[in-house]
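Yeah, one chain of the complex is gone here, protein chain that is, but the others are all in their spots.
By letter and in written order, the chains are A and B; residue numbering begins at 1 in each of them.
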Amino acid sequence: MNSKRIRNSVIAGIGVISVLSLSACGAAKTSSSGGKDDKVVLAEPSWVGAQANAAVVKKLMEDELDVKVEAKQMDEPVAFDALNSGKADAILEDWHGVPKKEKKYVEEKKTVVSGGDLGVVGHIGWFVPKYYADKHPDVTDLKKLNKYAKDFRTSESGDKGHFIGAAPSYSQHDKGLIKNHKLDFKHIPSGAEAAQLKEIQRLYKAKKPFLTYWWEPQWMNNQIDMVEVKLPKHTPGCETPESEAKCGYETNQLEKFMNKDFADSDTDAAKFIKNFKWTTKDQNQVAGDIAGKKMKPEDAAEKWIKANKSTWEKWLPKK
Amino acid sequence: MSETRESAPVNPVFSVRNLWKVFGPKGKANRVPGDEQLTGLSGSELTERTGCTAAVRDVSFDVRKGEVFVVMGLSGSGKSTLVRCLTRLIEPTSGQLEIDGEDVLGMDRTRLRELRRHRAAMVFQNFGLLPHRSVTDNVAYGLEIQGIGKRERRAKAAEMVEKVGLQGLGDRRPGQLSGGQQQRVGLARALAVDPEVLLFDEPFSALDPLIRRDMQEEVIRLHRAEGRTMVFITHDLQEALRLGDRIALMRAGEIVQLGTPEEIVARPADDYVRDFVRDVPRDQVISVRRAMRPAGKADAAGGPALAPDTLVSDAIEAVARSGESCRVVEGGRTIGVVDHDRLLKVVAGIDQDGEGEADKDKEVAAV
C-alpha cells in the first residue's frame, strides 16, 4: 500500500541527486589530464616490438632527460582515440592498421600529427615453414598453392586447406585474396596475436605444414625459419575493397604519431620522440631478449642502451 | 445475534457493523458486498462467479471495555483477517468500524498511525521479532517508532521485560530464546506502548502444549492485574473457553454464534457449533444457573447452598457429598435447585433438548 510512496520517493531521489550532482557543477573539462601532469604517456600496442620501442624510449627519457614516462598498453584504434583526446602523447609504432581513424584525426580534425618514421620497415605476407618449402619448393608460387591444399587440411577447415589468419586488429585482406585467387583454402582467423604465435610454435615444433599470415619484424623469427609465398605486387589502394583485393601487402614504413599539443610543445620529450629512429635489427634484438630470453623489458632495454650509445645519442635534443 | 446488540453496553471499545473483506481484483471485490445476488452465494460459488474470495462476510459485533473477546474458528474461517481489519492492517472492503466511537475507516494516515501507536497493539503468531536486535530493543521498538528517546524507552522496555518474566534476558537475541520466551517478548513489545486494546493473533498456536498453558495463564494474570481490553484470535476451543469472556465463533467468514463460553457450549446455535463443542467437558463450562430447575416453595430450606456461577463439576461434588439436591442461592434468595438428575443431564449433554429450552431462553435473556 504505502510502500509505494517510499518507492516513488526513492526513485525520484536517486534521479534528482544524480542529475544534480552531475550537472550542477557545470561543464566538465573535456581533455582530462587525470594524473598525468608532467608525465609522458606512450601508447604501447600489444606486440613485443612495440614493447621494445617503449622500453628503450622510457629508459632513455627517464635516465637522460629526467622525464617521467608511462607506457600504457593499447592497440592502434584505441591509441588513436587516446592521442586525439590527449590521454596518450605518442605512439611509437603504427602499422597504418586503422586508416579510417588516421584520416579522421590527422587530416580532418588535426589533433594528431605524424612524428616521422620509426625506421623499422614492416613487411606482411603469407609464409610457410622452411622445412615444408624445402620439400616442396614450388609451394611459394601462389598459383601452385592449390596443389598442396590437402596437406594443410585440419579438422577446422574440413576439406579445404587451413589458412591461419591474423589477429583481428591487424591489417589484412586475406579472405579477399583467397577468394579472388580461387584458392582451395579456408581463412581461419586467430583471435589474438598470442594465440597465433602459440599455434605456430606448436605446429613448428611438430614439423607440421602450415600456411599463415606473418610479418616482420617479429621476435619469433629468431626462433623459426619461414619462407614467403609470393603475392602479387602491392599498388596503392589495391586492397580496398577487400572483396576485390588481389594484391599482396605494402611494405610499410612504420610511423610515429603524436598528440598535436604535445608535438607543438617543443619540450625535450617531444623532440626526443621525434628524433627516435632505429632499425629492424635493433628492435628485433631487444624484442628477442624480451620474448625469446624472457628478460624484463627494462633489462633488455638497458642491455641494448649500453651497447649502442652512438645510436641513441643522436636522439637527444641538442642543448 | 440480535441479542448481543441489545445487551451491548453504551460505549464499546470496538464497534463493528456489517464488515466485509473481499480479496480479489479491486473493482470486482468492491462490488461484492453491495450486490444482493452475490452476497447470498457460498464461498466457492462466489469464487467461481467473480474470482473473489470473501474472507469476512457481513460481520457485526462489539468489544466491551475490559473484556476478553475471543474470535474462534478453524483455519480459513477469516478470523485473522478480521483482527487485522480492526487496525486496518488489512483494509476492509466495506462496513463500519469504530474505536471508542471514532470512525476508523475514515482516518487518514496520520490518525491511523496514531491509533496503531497508542491505542491498539498486536501480538503475532510468528512473533514478528527483529532478529538483529536484543530483547530489550525489540520490546522498545514500538516506543522507538513513536520517537521516544533512547534512555526513556530502554527503561520502559526493561520494566516490561521484567513484567513478562524475562528478567536477565534483556541482552539476548531472539534467536537464543525458546518459542515461549520469544512470544513473551512479543507480548512485552505490545504492552510497552501501553495500548488501550491488546490484539492477539493466534499467539500461542506455535508453542508446545505445556508452554501454551503457561502463556495462557500469563494472559489471564495480566488481564486480572490490568483489566485491559483484549481481542484474542484462536483456533483452539479450549483456549477460547479458558480465556474468553465472550466468544465469537466464525465459519467461512461469518460469525455463526456469539456468546459466553457457557452459552456456546450449552446452547449451540447450529449443528456446526454443536459438532464443534461436542468433546468439551460440559461440566467444566456450564454453571448451575443453567442446570437448575426453578425453585419451588418446598426447596427454600433444604440442602447446601451454591452460587449461581458454580460450575457443574463443582456442584456434582457438592451434591455427591451431601447426598441430596443443592440450592442455588443468589443474593440470599434461593433461585433454583440442582439434583443428581439435573447435573447428569448436563454432563450427558441432553439438557438442551426438549421442552425446557424455550423457557430457559427467556431466563437467560433476563439475567
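Definition applied: a residue touches a chain if its C-beta (ideal position, glycine included) is under 8 Å from a C-beta of that chain, and two chains touch if they have at least 3 such contacts.
The rule we apply is simple: contacts and distances are computed from a predicted model.
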| item | value |
| --- | --- |
| Chain excluded from display, named as in UniProt, from "Glycosyl transferase family 2", "Glycine/betaine ABC transporter permease", "Fe-S cluster assembly ATPase SufC" or "Molybdopterin-dependent oxidoreductase-like protein" | "Glycine/betaine ABC transporter permease" |
| Of A:156, A:225, A:244 or A:266, the one touching the omitted chain in the full complex | A:156 |
| From B:35, B:114 or B:159, residue that would touch the chain that is not displayed | B:114 |
| Residue of B:14, B:69 or B:127 touching the missing chain in the full complex | B:127 |
| Omitted-chain contact residue, chosen from A:60, A:82, A:149 or A:229 | A:82 |
| Touching the absent chain when the full complex is considered, from A:197, A:245, A:270 or A:301 | A:197 |
| Touching residues (missing chain, whole complex) on chain B | 87, 89, 112-118, 121-122, 124-132, 134, 141-142, 144-146, 171-173, 175-176, 186, 189, 193, 199 |
| Residues of chain A (touch criterion as defined above) contacting the omitted chain | 2-7, 10-11, 14, 22-23, 25-32, 34-35, 46-48, 51, 72-75, 77-78, 80-82, 84-85, 87-88, 98, 101, 104, 154-156, 158, 164, 167-169, 188-199, 201-203, 206, 219, 290-291, 294 |
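Here, only the chains that are shown with their structure count from here on.
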| item | value |
| --- | --- |
| Centre distance in Å when chain A and chain B are each reduced to the mean of their C-alpha atoms | 84 |
